[in-house]
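Here the complex is missing one protein chain, while the rest keep their positions.
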Amino acid sequence: MSTRAITGGWRLLFALSGWIVWAAAFAVLYAVQGYFCHSAATLPDILGLPGLTVLLVVVWLIHLGAIGVLEWKAIGQSRRRPEETGEIVLARLSHIVNVTAALALIWFGAPILVLPPCG
Amino acid sequence: MSILEPASRGAGAVADIWWVMFWGALVVLAIMIVLGLYAASSRPWHAGKGLTAFILVGGIAWPTLTVLALLVYGLWLGEALLPRGDSREPYRIEVVGHQWWWEIRYPQEGGATLIDANEIHVPAGRPVDVHVTSADVIHSFWIPRMGPKIDAVPGYTNVVRIEADEPGTYRGQCSEFCGLQHAGMVLRLVAHEGDGHLDHLERLGGGSAEGADAGAGAGAAAFAENCSACHSLDATQPAADPGPSLAGLSQRAFLGAGAIANGPEGLRTWLSSHQSLKPGNLMPTFHHLEPETIEAIAAFLEERGR
């Protein structure tokens, strides 16, 4: 009984996790950008690009990848689960959440590519 | 003070995008009202078919494309307004916010600085980088017709770039709430043709040539006793406990950071009743002074503050 209760909570969390990754990406990107723009720490240029820009792009892609992994798991799950109404709708919610979160992550990270990282 | 009457290229670009957004917003609002009224007018349209597409197009595609265009333009415009490189060398001034007045500092060649208050004199047609900070609480430096505002934050110096297209006088006002007299922190920007701003600086510095000593006479003595602890008459020397510098006082259009028009009458009114003109300002009332003393101080300031 207790395990069932816990898995219920985790499954809800899993269904919404795309946007949680988005939130994490937002916090990490802003923190990294703020830290390197304001502290004495410096990064070397990489391939002619400011090091900070490259670092931000890497962080950005890692989070996009994380959402990709979540969606891949979600697809796997919706193949395995029995076809009960509730399960189908929850799985569909999971897909919508992942796809919209990925698009939103691309959206707000895009300025990294066009603006100077500091100033 | 109006954003809609821009007097610089930057402010002009913002005013333009405002009008685009204004008309766009009216169209969006009209569409939403019409849709809402039509949907509620009790005419069954269809039983759910195509409504998902309706949500996808109206709720997702439409707003996404609209804000995408705005975002791209906004970032581009932001870059253009920021104090980045410019082929022309920007003129540099420093502004320090105080409760409740503005200290204006003109760095001079050789490291000296001329200090003025509440009025800024700059050349027209040349970018001006304003280095803004605060001596106490947070204020915000803003001259609407010139463009972006920037906060004056204690411990930091922020830079905002302005440029007056035409010579003229432009009003500004503190726009971050800073206490009792937040409303009483008016600022005047005077943009001069050619090198006119240098004349102002010369007069400001010229007063200093007479030295920080008050000189002789009853007015001078009264000034020294009552005023000089906070106010300096020397643009190169701030007072010990700085209130606004009074160097070049008679050139200013206003007293008390916009509280009253400058002039023989205004000066006397300010000296005798500034706490009712600008309640809560940090200058003591000096109610104990005889009217003759006030008159002597006023006369002294008129003579020395040229």
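As written, the chain order gives the labels A and B, with residue 1 at the start of each chain.
Rule of thumb we're sticking to: a contact is a pair of C-beta atoms (placed from the backbone, for glycine too) under 8 Å apart; a residue touches a chain by one contact, two chains touch by 3 or more.
Going forward, contacts and distances are computed from a predicted model.
For the chain that is left out, the UniProt protein name among "ABC-2 type transport system ATP-binding protein", "Assimilatory nitrate reductase catalytic subunit", "RNA polymerase sigma-70 factor (ECF subfamily)" or "cytochrome-c oxidase" is "cytochrome-c oxidase". Of the candidate positions B:94, B:163 or B:176, contact with the unshown chain belongs to B:176.
Where chain A meets the omitted chain, the residues involved are 1-2, 4-6, 8-9, 11-12, 16, 19-20, 22-23, 26, 29-30, 33-35, 37-41, 85-86, 89-90, 92-93, 96-97, 100-101, 104, 107-108, 110-112, 115-119. By the touch criterion stated above, the residues of chain B touching the omitted chain are 1-4, 10-11, 13-14, 17-18, 21, 25, 28-29, 32-33, 35-37, 39-42, 44-48, 51-52, 54-55, 58-60, 62-64, 66-68, 70-71, 73-75, 77-79, 81-82, 99, 136-138, 140, 142, 144, 147-151, 153-156, 158, 171, 173-183, 258, 279-280.
One rule holds in what follows: only the chains that are shown with their structure count from here on.
Centroid to centroid, with C-alpha atoms defining each point, chain A and chain B lie 42 Å apart.
Listed in rising order, the residues of chain B touching chain A in the complex are 75, 79, 82, 84. By the touch criterion given at the top, residues 111, 114-115, 119 of chain A touch chain B in their complex.
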